[in-house]
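What follows is one structure encoded as structure tokens, with my remarks underneath.
Note that one protein chain of the assembly has been removed; the remaining protein chains are unaltered in position.
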Amino acid sequence: MAVAATTTPKTGTTPVTAAPRTLRRRRPRPGRAVVNVLLLAVSLVYVLPLLWMLVASVSNLNSFRLALPDALTLDNFDAVLNVDTTYRPMLNSLLLCGFATLVTVVVSILAAYPLSRYRSRLRRPFLYTILFSTGLPITAVMIPVYSMFVQVNLIDSMPGTTLFLAASALPFGIWLMKSFMDGVPLVLEEAARIDGAGAMTVLWRVVLPLMRPGVVVVTIFTFIGMWGNFFVPFILLLSPEKLPASVSVFTFLSAHDQTQYGQLSAFSIIYSLPVVMLYLILSRKLGGGFALGGALKG
Amino acid sequence: MRSKLITAAAVTAATALAASGCSSGSSGSSSKSIKVVYWQNLDSTSKLQANFLASMVKEFTKANPGTKVNLVPVTASENDYYTKIQLMMRSPATAPDLVYEDTALINSDIAGGYLKPLDAYTAKWSDWSQYAAAAKTAVTGASDNKVYGVPDNTDTRGIWYNKQLFTKAGISVPWQPKTWADVLTAARKIKSELSGVTPLNLYTGTAGGEASSMQGFEMLLYGTPAGDKSLYDASQKKWVVGSKGFKDALDFVHTVYSEKLGPSVSDALGANFGTTVGTELIPAGKLAMDIDGSWMPNNWSSSSAKPWKDWESVMGEAAMPTQNGQAPGSTSMSGGWAWSIPAKAGNPDLAWKFLESVQTKTNSAQWNALNATIATRTDVASDPTYLNAVPTNKFFTGLVADTHYRPGLPAYNQVSTAIQKAMESVTTGQASVDKAAATFDNDVKSAVGDDKTVKGTS
């Protein structure tokens, strides 16, 4: 469990060892207090915009200023919580992004294993190609994708759009997954192999459990990207009842309609909830968010 | 393990194909059903058209049993809406049977080969003669003179002014300027008499988009002596560059912003300033004059987000004067939307039949009254229900006589962007009027080609 030992218990070990060290060796430096204050100041800056969103969503004042409301109201939530604006688009989003993330993660894991473990002349060109393609703005390819989807009759199809979303997230997913897999040492794997386990068994039983943080990072990264993707589903789905929340959110939010800050904020919160929940659930399984960096090393 | 995964992949693929097979049925159209695509904005008026069309569909399917009309609203920004319908119109499998477009875009889509000429239909439709000539021009192909759409609404532009502020500044109301100079005189007077009040809003800059071009610049440009030939000379089929009128109009913009007769430059150049003008500055009595559209009351009606019931008594309307008061004395710009049938539509005959039923006199009047737009049918324009729907309808309908439509050409988009850039640079003072005009000339030449431009004579 070499890797687990270096990644997961970060929460516990580092501060415990770091703190006594400083205390023991030197006078109690003001350093630590400064560090704490500094970090709290950064947190404050970070939290302000989030705070504004929370306040604006229940405030009766329609303002971009961060101000305490005269009265609290749930009208904003009432206004957006209906089938057309929220429920159906959110369900579509969950279906599209959920399945697409699943496909991306599973396919990336499969692809990452040979890329991380075996030598081949094709490996490096393949890796570089997918690495470079992560810089491509996906909006650029949507015109040919549309034509292609029309030809193969995948236009306006949820599964088709799901597969495209999955494919568009794959380059980054594979690359990241492979990097994490590189951090998993071979010792245990070899032991399992000596016992006669096949490559896939080794991958699933030995390697994956050791790189859970990496899988979580890829999962969240993929899901966030898809959840916010507006253009792909907008182009590939025609029926309004199939469109995910990102499409209306994008129009809604980028219009900056100044008469509806409250509703926009309420909508933003509802729209962000699934991603936040996903993060909380996945990171809880790893004992807090600290281990998410996993073993991504050069 | 591996075989399980392969099975899973196969199942996924199979589901995808099966589902796509199902969906293909809904995207095409059979002989008894049509697909109608329109733009649904997310603002307070979002449901107006949806509800209106739904009632039209009900009426139509009742009169024509066995038919089916699928309404497909597209929720997106205006530009993304166009991207989407243009993609849909590229292939027979996804092309709608009826599509709703801004008239400014129609010529572009004609050139793209997306639309079907409707002459065969209009020839047999007696109501067609009721449509105003200018409105018909807006939906006529520039190169082949064929009709490509039925316009269902238009708009005009003029000067909205605050009568209370005018009286306070000592300007008598009702007020009707005769020349551009009259407008500036009034603005200067307000600036010196009233503090905390912005004298005049003139939309400017690229963030304002088409509002800057149309409400801001073209309201000036088409009022110069060259009139209808000030931006595009239809007889020569060439874009006008290097004209004196263009510089005069830019100079007006420069005067407004350099003398601080307009909003602060940073506000004016911000995205969405239009909403601020309509929902905040005007109702709060902080803006004395606003060159804006006939639709402004939509901001203040009881169904809007911030109703303002005093607007009828506070706000006055004046026509935009021509530069020196030359004939016809006033000018205006018009846009509007129209229904068209795509070239690759599966069921154009039924689509036309539905369109006819939506565009009867009664239904047109109802629609124009409902969304506070100006009528395109002359019989509707004199209809009391329409005229009484919004108190300003009579005034703005009157402006139709001297209105102008933008050149409905594919290149207009790029020319419009060039106009906005020129405006922005004189608004900020980054460039002189001469330099901004020269940049505009270059931009236009590189967008449409040297041979498609002509030097303006006035």
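Going in written order, the chains are labelled A and B, and every chain counts its residues from 1.
By definition in this document, a residue touches a chain if its C-beta (ideal position, glycine included) is under 8 Å from a C-beta of that chain, and two chains touch if they have at least 3 such contacts.
By definition in this document, contacts and distances are computed from a predicted model.
Novice: Since a chain is absent, check the UniProt entry for it and pick the matching name: "Cytochrome c-type biogenesis protein CcmE", "Extracellular solute-binding protein", "tRNA_anti-like" or "Amino acid ABC transporter permease".
Specialist: Answer from the UniProt record of the missing subunit chain: "Amino acid ABC transporter permease".
Novice: Please identify which residue in B:Leu48, B:Ala111 or B:Leu370 touches the non-displayed chain.
Specialist: Per the contact definition at the top, the residue touching the missing chain is B:Ala111.
Novice: Check the options B:Gly205, B:Gly262 or B:Gly456 and report the residue that touches the missing chain.
Specialist: Touching the chain that is not displayed is residue B:Gly205.
Novice: Please pick, from A:Arg88, A:Arg117 or A:Arg205, the residue that touches the omitted chain in the full complex.
Specialist: With A:Arg88, A:Arg117 or A:Arg205 as choices, the missing chain is touched by A:Arg117.
Novice: Identify the residue among B:Gln130, B:Thr378, B:Gln414 or B:Ser432 that touches the chain left out of the display.
Specialist: B:Gln414
Novice: Where does subunit B touch the missing chain, residue by residue?
Specialist: Looking at subunit B, the ones touching the missing chain are residues 2, 5, 9, 79-80, 82-83, 86-87, 105, 108-109, 111-114, 205-207, 266-267, 269-271, 410-411, 413-414, 417, 421, 424.
Novice: Mind pulling the subunit A residues that touch the left-out chain?
Specialist: On the subunit A side, contact with the omitted chain comes from 6-7, 10, 14-15, 17-18, 21-22, 25, 31-32, 35-36, 38-40, 42-43, 46-50, 52-53, 56, 63-67, 103, 107-108, 110-111, 113-120, 123-124, 127-128, 130-141, 143-145, 147-148, 163-164, 166-168, 170-172, 174, 176, 178-179, 182, 186, 189-190, 193-194, 196, 198-200, 203, 213, 217, 220-221, 224, 227-228, 230, 246, 249-250, 253-254, 256, 261, 264, 268, 271-272, 275-276, 278-279, 288-298.
Here, only the chains that are shown with their structure count from here on.
Novice: Mind checking the centre-to-centre distance between subunit A and subunit B? Centres are C-alpha means, answer in whole Å.
Specialist: 40
Novice: List the residues on subunit A that touch subunit B in their complex, please.
Specialist: For this pair, the touching residues of subunit A are 103, 106, 110, 143, 146-147, 150, 152-160, 162-163, 198, 200-201, 204, 234-235, 238-240, 243, 247-248, 250-252, 254-260.
Novice: Taking the complex as given, what residues does subunit B use to touch subunit A?
Specialist: Interface residues on subunit B, with respect to subunit A: 1-2, 5, 8, 12, 15-16, 19-21, 23-24, 26-27, 42-44, 72-77, 80, 83-84, 87-88, 90-91, 93-94, 271-272, 275-276, 279-280, 305-306.
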